[in-house]
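Okay, structure first, notes after.
All protein chains of the complex are present and in place, except for one that has been dropped.
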Amino acid sequence: MHEGGSAEHRVHPTADVYLRVGAVLVILTVLEVGVFYVPAFHPVLVPVLLVLSAAKFALVVMFYMHLKADSKFFTFLFGVPLLLAVGVMVALLFLFFGALTLRGAPGAG
Amino acid sequence: MSDAKGLTSWLTTTDHKRIGLLYFWTAFGFFLIGGLEALVIRAQLAQPNGHVVSAETFNQLFTMHGTTMIFLALMPLSSAFFNYIIPLQIGARDVAFPRLNAFSYWVFLFGGLLLNASWFAGPLFHAGMLNVAPDGGWFGYANLTERQFSPGPNIDFWQLGLQILGVSSLAAGFNFIVTILNLRAPGMTMMRLPVFTWMTLVTQFIIITAFPVITVALVFLMFDRLFGAHFYLASAGATPILWQHLFWLFGHPEVYILILPAMGVVSEVLPTFARKPLFGYTVVVYSGVLIGLMGWGVWSHHMFAVGLGPIADSAFAATSMLIAIPTGVKIFNWIATLWGGDIRGTTALHFAVGFVAMFIIGGLSGVSHASPPADLQQTDTYYVVAHFHYVLFGGTVLGLFAGIYYWWPKMTGRLLNEPLGKWHFWLQFIGMNLTFFPMHFIGLLGMPRRVYTYAPELGLADLNLVSTIGAFLIAVSILVFLVNVWRTRRHGQPAPNDPWHGATLEWSISSPPPVYNFSVIPTVTSRLPRWKTEHHEPMRDPPATPPAPIHVPGGSWWPLVAACGLPVMALSVLTHTLWLVFLGAAILLFGIYRWAFEPFEV
Partner (left out) sequence: MTHAATTHHTSLGLDNRKMAFWAFIGSECLLFTSLISTYLVYKGRSVVGPYPHEILNIPFTSVSTFDLLMSSLMMVLALAAVQRGDMKWGKIWLFSTALLGLVFLGGQVLEFTEFVHKGLTLSTNLFGCTFFVLTGTHGAHVAVGVLWLLTLWVRALQGKLGPANAMTVEITGLYWHFVDVVWIVIFTVVYLIQ
């Protein structure tokens, strides 16, 4: 899939790619739910889930929303606010210290 | 501008020039209202134990003064210039989404009317007049704003009004981002954009990222007040500090929304009247972008007295001091622009230079706030009031007046009277310093903010009186301006295309411009298209008549109709009438559908 410099003409992706991405999304979701239910994974529950959901997020954004193949400019328009949002969330989590434990310790508010 | 006359042509306009004028006059009207509120405040504080107004009324006055000035006056005045000037500066025929533009204006108008309706709405809530206006401060701290401590509709007017205004600002944000990025004339690269356009672009990015945060904060407050949620109630395990974080996450970027456009104006006015290009264009642009980005990292400097802990306090102190750097850089660039220039002392230039001087003072007090130990004494005192009035009045207001005097001929076809302009400037400049300089001392000597009176033993009576006199002097200066506007509207000197020998594209067309702006879209080859520089000749202005007919989109009713849905939805909360929210949503949807399927060619 290519993006022409100044025209909207590009090779439209086939259903094939979309179906394969869809299949991966399903598998990732199954893994997520699996990690939740299998007690052996609980020590690494949070990082694994974060990675899996980040992967799903990236797949939908890059392929279904076509960001990977489109102009980098759209990546900028989405990416800067997204980075900002993540930064704000991380800062708030630090400021509300207790939330870092994710186990409900009441923190300094 | 369109020749169509009559109310309908204004109600259905999608022309950025008309929308710019609508913003201007509406915003100026709200500016006068906010100013009136300030005068009553100052009358009350002119002496100790004043009894001009009660404490409850005083709370409404300072709340409405702040809310009005920020959201209904300064931001929309900036919007007036975004609307009128940006398409002209980039060589476009209009903004990217003209109907969305109109929608933004109508939503702003309705939001402002809703907020101010609260002054008169008392009787509808079994209270007297002047009783139900918002009274929780412009920053509405929880849990004062919860039902328990604010049982009346005051805070509801406030949170609903602000949510509506947020929709207006967001819509305009998307519109101008696309306009500036995608509708530039051929050859106008990003680094050839006028600085006003650049600063506007940064401002719009701040708007679209910051307004969602306050929207969430307000929605939480609305749910607490309306449905008994507990977002800010400590008894449920929540904390009012969350409000402060969410509010200031918006509130600090908001102050950059307020100042960057004025900085952009000044960056246009100074070079024009020094007849010298802006010193360090690239640095000024990058500093603006940096300010926009770094503005996200400082918000808890508004919370140094909350007890966030030494790590948080230190981090925010550091970021707050750092942000002074790009700001300071701009100041040096402006001064260097004037240095060695061929200065023409027009009124616009006076205001622009006034901006630089006053902003330095405001910036200095701001930097002193960045130190948490110092701020612990300053916070919540009149010292802070001094600071933000120096940056917002001395900065934004003076900067916007520079823009008014600069672009008035372009927008109205008449020049404002220069001698009257100078009177306006000096009265306002002296008035503003008389009003706000003493506040540095009043504050450090211990007078808190938001108190309706003070004891004579404090020894602050004289300084407060000076401050009040200054405020009335400002009022006189505004009267001078209004006289100037009135007198020149029919008999003022007609403005040529380019009264100031400006460098940018708006000066290449008539004053006011034709409805299609440019008879031929210019091709731009430099940052200063209309000036001769060592690298190129000045551009040829577009011909007076277009070589071929130019299609201009007609008007549309649907932005106005859709906009009407929002206050109706707000009314449902104020009157606790559920079906109104569905009616309002239906109006909004109806308007949107008709808008979407209406034939409209840009």
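Per-chain numbering from 1; labels A and B assigned in written order.
By our rule, a contact is a pair of C-beta atoms (placed from the backbone, for glycine too) under 8 Å apart; a residue touches a chain by one contact, two chains touch by 3 or more.
Predicted model only: the values in this text are computed from it and were never measured.
Visitor: Could you tell me which displayed chains border the chain that was left out of the figure?
Guide: The chain that is not shown touches these displayed chains: A, B.
Visitor: Identify the residue among B:G228, B:P310 or B:P419 that touches the chain left out of the display.
Guide: B:G228
Visitor: Using the touch definition from the top, which of B:R18, B:H65, B:R184 or B:R527 touches the missing chain?
Guide: Checking each option in B:R18, B:H65, B:R184 or B:R527, the one touching the absent chain turns out to be B:R184.
Visitor: For the chain left out of this view, which of B:A4, B:V219 or B:V483 touches it?
Guide: Residue touching the absent chain, from the options given: B:V219.
Visitor: Which positions on chain B touch the chain that was left off?
Guide: With respect to the unshown chain, the touching residues of chain B are 96-97, 170, 173-175, 177-178, 181-184, 186, 188, 208-213, 215-217, 219-220, 223-224, 227-231, 235-238, 242, 246, 249, 593, 596-602.
Visitor: Provide the residue numbers of chain A that touch the chain removed from this figure.
Guide: Within chain A, the residues that touch the unshown chain are 5-8, 12-15, 18-19, 21-22, 25-26, 29, 32-33, 35-37, 45-46, 49-50, 52-53, 56-57, 60-61, 63-66, 71, 73-74, 77-78, 80-82, 84-86, 88-89, 92-93, 96, 98-99, 102-106.
In this section, only the chains that are shown with their structure count from here on.
Visitor: Which stretch or stretches of chain B touch chain A in the complex?
Guide: Answer in residue numbers: 205, 208-209, 213, 237, 239, 241-242, 245, 249, 296, 300, 307-309, 312.
Visitor: In the complex, go through chain A and note every residue touching chain B.
Guide: Residue list for chain A touching chain B: 80-81, 84, 87-88, 92, 94-96, 106, 108-109.
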